[in-house]
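Removed: one protein chain of the complex. Kept in place: all other protein chains.
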Amino acid sequence: MPDTTKKTIIVFSGDYDRIMAALIIANGALAMGDDVTMFFTFWGLNALRKENKIKVHKKPLQRMFGMMMPRGINKLGMSKMNFCGMGPKMMDMVVKGEGGMLLPQLLDSAIEQGVKIVACTLSMDMLGFKKEELLDGIDYVGVAAYLAEADEANVNLFI
Amino acid sequence: MPDTTKKTIIVFSGDYDRIMAALIIANGALAMGDDVTMFFTFWGLNALRKENKIKVHKKPLQRMFGMMMPRGINKLGMSKMNFCGMGPKMMDMVVKGEGGMLLPQLLDSAIEQGVKIVACTLSMDMLGFKKEELLDGIDYVGVAAYLAEADEANVNLFI
Partner (left out) sequence: MPDTTKKTIIVFSGDYDRIMAALIIANGALAMGDDVTMFFTFWGLNALRKENKIKVHKKPLQRMFGMMMPRGINKLGMSKMNFCGMGPKMMDMVVKGEGGMLLPQLLDSAIEQGVKIVACTLSMDMLGFKKEELLDGIDYVGVAAYLAEADEANVNLFI
């Protein structure tokens, strides 16, 4: 039976702008008293990476993936008007000028206020991400756990 | 309690092809008697811009964003096979050849038939869009209003 106080968001994208949209929706739902679970998968996992390099054993291809993909939420590019990486800086300036929250603040707020942050273990295996490389205090689940939560939610988005 | 006669669509993308998909679904749902609300946010707002330049006060970065982004639904690019802007023209020819509705016609139809067109005020603040620059007769809301509507809907898409 759907529960009107639960929302799930699959965060597939690793783009600055799409992750910002996901976090704004998540924080908004939380403020309205909803339970919110965000499932980070594929490129979305980049937003959960720690900024500093963590020494872990990886297979060669996965090591290469790891080196080529942005390490953490401060390194994400935009899906449009990225301007070789200048786009996110400009967007940050605009957000600050409007008194809004920057991307890392939105993520911190989500975690502190109680949004459930979950990393998809299947994607982690594929891209070669280890738990040590991702933010502390997050959960790790597979697709079955996502589906079980989605069954209980009344809004399920794929971003 | 979900109401089987309501649908919401977040239109995040500003791509010709994704906006076409969103409008086709919205018009289809309306034809079946559903209430439909489309929330235009981020790049999706470009589809709601008036074609002619409107004089409004903007901060420098937002003025630049405004100049670089497409002004209105006739100027959108495609996410694939854009061919430097030729893609949408070719797609228009194909749609006409098949007797289908072009993108602006789909939007006009949606508005006339009663799809609720809503612009996200938070994204407008970020990208520097003023109400005068967007189509007349649309609504302006924040994320809380979206969530309230999504709670009443049984299909909620993010496009």
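In order of appearance the chains are A and B, and numbering begins at 1 in each one.
Everything below uses one rule, namely that contacts are C-beta pairs under 8 Å (C-beta built on N, C-alpha and C of every residue); 3 or more make two chains touch, one makes a residue touch a chain.
All of these numbers come straight from a predicted model, not from anything done at the bench.
From the options B:Ile54, B:Ile138 or B:Val155, the residue with contact to the chain not on display is B:Val155. When the whole complex is considered, the residue among B:Leu48, B:Ile73 or B:Met91 that touches the unshown chain is B:Met91.
Where chain A meets the omitted chain, the residues involved are 1-2, 10, 12, 14, 41-43, 59, 61-62, 65, 68-69, 122, 125-128, 142-144, 146-148, 150-151, 156-158. By the touch rule set out above, chain B reaches the unshown chain at residues 2, 4, 7, 17-18, 21, 24-25, 28-29, 31-32, 34, 79-81, 90-91, 93-95, 97-98, 100, 154-159.
Here is the rule we use: only the chains that are shown with their structure count from here on.
Averaged C-alpha coordinates give centres for chain A and chain B that are 25 Å from one another.
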